[in-house]
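A protein chain is absent from this complex, but the other protein chains hold their places.
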Amino acid sequence: MRHPLRTSAGLAGAVLVALMVILAIIGPPIWGATAERIDSAAILQGASAAHPLGTDNLGRDILARVLVAGRLSLTLALLATLIGAGAGTVLGALPSVLPRRLGRLVTGTVNALVAFPGLLLSMFIAVVTGLGARGAVLGIGAAIAPGFARLTQTLAASVAKADYVAAARMLRVPRRRVMTRHILPNIAEPLILNLTQALGGALLALAGMSFLGLGVQPPSFDWGRLLFDGFSRIYATPAVALGPAVAVALAGIGFNLLGDALANAASRKPTPARKARLRAAPDTTGLGEPAPEAVLEVRDLTVAFPGGVTPVRGLSLTIAPGEIIGLVGESGSGKSLTASAIGGLVPYPGEVSAGRLRLCGADVRELPEAERRKLLGTSLAMVFQDPMASLNPALKVGGQLAEVATVHQGASRAEARGRALDRLGHVHIPEPARRARQHPHELSGGMRQRVVIAMGLMGSPRLIIADEPTTALDVTVQRQILRLLREVTDETGAATLFISHDIAVVGELCDRVVVMYAGRVVEELPVEELASGAAHPYTRALVASLPDMETDRSRPLASIPGRQPSPAELAEADGTAGGCAFAARCELATARCAQRPPLVDHGKAHRVACWEA
Amino acid sequence: MIIKNLTVRFGAFTAVDDVTLEIPSGAIVGLVGESGSGKSTLARAVAGLVPYTGAVEGCDQRRVQMVFQDPQASLDPRMTVGASVAEGLRLPRAARQAEVERLLSLVSLPAALAGRYPRELSGGQRQRVAIARALCARPEVLVADEITSALDVSVQGAVLNLVRSLREELGFSMLFISHNLAVVRYVSDVVAVMHRGRLVEMGPTEDVVGTPKDGYTRSLIDAVPRLGRS
Partner (left out) sequence: MAEPTRPPAAGPRRALAGRVRGGLVLRRVVRFAISLAVLLVASFGMIHLIPGDPVRASLGPAAPVELVEARREALGLDQPILSQLVSYVRHVLGGDFGTSFLSGEPVGDIIAARLPNTVALALSATVVALLAAVPLGMWAAIRTENGRNRGTEVTFTSATGAAVAVPEFLYSIALVTVFAIGLGWLPPAGKAGPESYLLPIAALAIAPMAMIARISRVETLRELGTDYIRLARAKRLPTARLYLRHVLPNTLTATLTVGGLLLTGLIAGSVLVEYVFAWPGLGLRVVESITQKDYPVAQGVILVYGAIVLVVNLLVDLLLGLLDPTSALKET
């Protein structure tokens, strides 16, 4: 939990609320007498040195009255909030205790009441109870209750569905104990947070009621009542309304800002310290001649985030037309960021630098903006992991496809539509014309992934980047998508960069495999050598730890002790010698591994970064 | 344990359709199927978490425990590891700590972890804690629902080894559920295949994998990715 007062808004809110509380405590004893002192010589005055905010119809000092009224305003608001929160929490918890039908009735009532504005409910209660503070407090309490009830309900329902509650039930933990140990602690925090905001809301609502003359009645007075008195005089002496208005506004702002800050602090994960750090352009000498026929040529690609976190470190990669390269690694190895960097999609504040970044023979960083957009928009196709999330739910399938052709290739709508249907047929979608008219949610997961691939084919793709395209799919559908990728690569002569955590899938589809660990390439090898010819101990362990249909069931699986260091941990280690990142988990590690091994040739089309290989 | 004619319906939708399945004492039965096949619903029914028709016989249902897919979601974020593991224990306070230490050592975790919160642990460690919590009830049957799907490949092997060695050591039987046929094959003595709520094939692992009878099982086996097949 990030400290709520670290933000200036949170701090301002806390200070304002603290001031209000102090005022409520010290106000009446200090200024109480002044506030009640009637002075017939000073009736209805404007601002003066003696009375900075003027006087009322009995000559009482308005500033003193504002300072004294804080206590009543705050107390009534607190009372209304407690009534509302108490009633609401009970109402929200009832459905889980009551018989089903009765519970549904309560839920329905709450849902209906939530829609009614608080002021309306308060006015209703005010009619019934008559004018006065009691009616206003009850009314505003009644207005707060439905919101709290609904919050309690949704929170309790979501916690009750959690796996840890299921686990507790299976362990025969008594119902009451599940309630007190699991459900209450996990819903209490958001409920308490909501109290702060509800308190601010109650204060404003009470002020509103009193301002309308429906709340606190003389001789009592709160800020709303003072505003009511002052309002009739603002044409002559605007200053008399200033005091109570400012007090109400400050109180409202204070509670709201504090509530916001508390809620943010509770929900947000800690953000790493941000230190902007500009990276010098890498040395471009000694990169050798560009490979003219390569679709993609990357030299020394680095992705860095502020604070020295560098998830991708000096990666080099060349892909020829018609080739499928598999980029494999565990989560946190930097493989997906590599894909983003090549596609120019690294999110702020990440910084990409590279000695060379050539797509279709042109360095994308040197192209003018318009040409770069066109090149990347038509020659590069991307496929992401979750086909459910890769298509815009609001737009029809056909329109999303046709867009590329109209935007980048100047096609007319009819041409673009024709091409879209053609491409849908290309990826084996039956009845393309009907599918094109549908929204993505009407298609199955495998079908959607086909649509995404078809979208990439709308231009004239030279490079397809597929980032875990089958991870969210069933194995039988995965098979079909893998075949489709191979087919498309063969037909179009495009190159494919296939990113996966699953070395078996990579082994099945790809021609060449690039293994990443902790941001660096540790091995690059032809797929035929993956099963038995891998040289890096990490690659070998990955292959061995993965059970396949031939694994010996009588022997334990290989596993790698420890875990991959995160980019943040690596950043800390950067200050020190910076040896092989895998050494800590490697059984072959020697003293030499304190030096980082370079990626060197290891036989034909095979490179490895290991001293012991 | 024998599951007899078990059916689970959600409204008009039949998630599990008349499944009969025996889990022999001390055996690991692997249940494989794709998303929506009803395998997880069957697991929850066996664990008593969803209402069903049919019968689960031959085992006190109170001695069935379950380990879930996502260890992050199956541990209460506000409870320490020790408190989570001790939840099912009915022991005096003094004996409790020793038992928690014993359970943690069973899953190869240091006793010092008892005071930590789940967020301070790695994914593999959390899953070990969830297994230890299930073991505290001394289960006759352990239901493992996709317990390695949320873990990295290099950690998966260690968890699978742990599950197998625990079965050797403690002798419980197990219903091991996964979408990954290769994993199921490696772990299980008996393999059952589910498709659209129905059990389509079941038998000793080598038989089902080696000579599948059902067409769906065959397509599932064909679809398993293999290194360097192309």
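Order as written gives the chain letters A and B; numbering starts at 1 within each chain.
In this section, a contact is a pair of C-beta atoms (placed from the backbone, for glycine too) under 8 Å apart; a residue touches a chain by one contact, two chains touch by 3 or more.
Note that the coordinates shown come from a computational prediction; the quantities given were computed from them, not determined experimentally.
The chain not shown here is in contact, across the full complex, with A. Only one of A:A126, A:L337, A:I503 or A:V608 touches the chain withheld from this view, namely A:A126. From the options A:A115, A:A414 or A:A591, the residue with contact to the chain not on display is A:A115. From the options A:G54, A:G141, A:G208 or A:P547, the residue with contact to the chain not on display is A:G208. Summarising the interface, subunit A meets the missing chain with residues 7-9, 12, 112, 115-120, 123-124, 126-131, 200, 204, 207-208, 211-214, 227, 231, 234-235, 238, 241, 245, 248-249, 252-253, 255-257, 260, 271, 274, 343, 345, 347-349, 373-374, 376-377, 380, 382, 384-386, 389-395, 403-404, 407-408, 428, 430-431, 434, 437, 439, 441-442, 444, 446-447, 452, 455, 477, 480.
Going forward, only the chains that are shown with their structure count from here on.
Subunit B has its Cα centroid 31 Å from the Cα centroid of subunit A.
Listing the residues of subunit B that touch subunit A in their complex gives 34-35, 44, 47-49, 62, 64-66, 68, 70, 73-79, 84, 87-88, 122, 124, 130, 133-134, 136-137, 152-158, 160-161, 164-165, 179-183, 185-186, 205, 209, 219-230. Of all residues in subunit A, only 162-164, 166-173, 181-182, 185-186, 330-331, 474-476, 478-479, 482, 486, 501-505, 507-509, 527-528, 530-531, 541-543, 545-549, 551, 553, 556-561, 563-564 touch subunit B in the complex they form.
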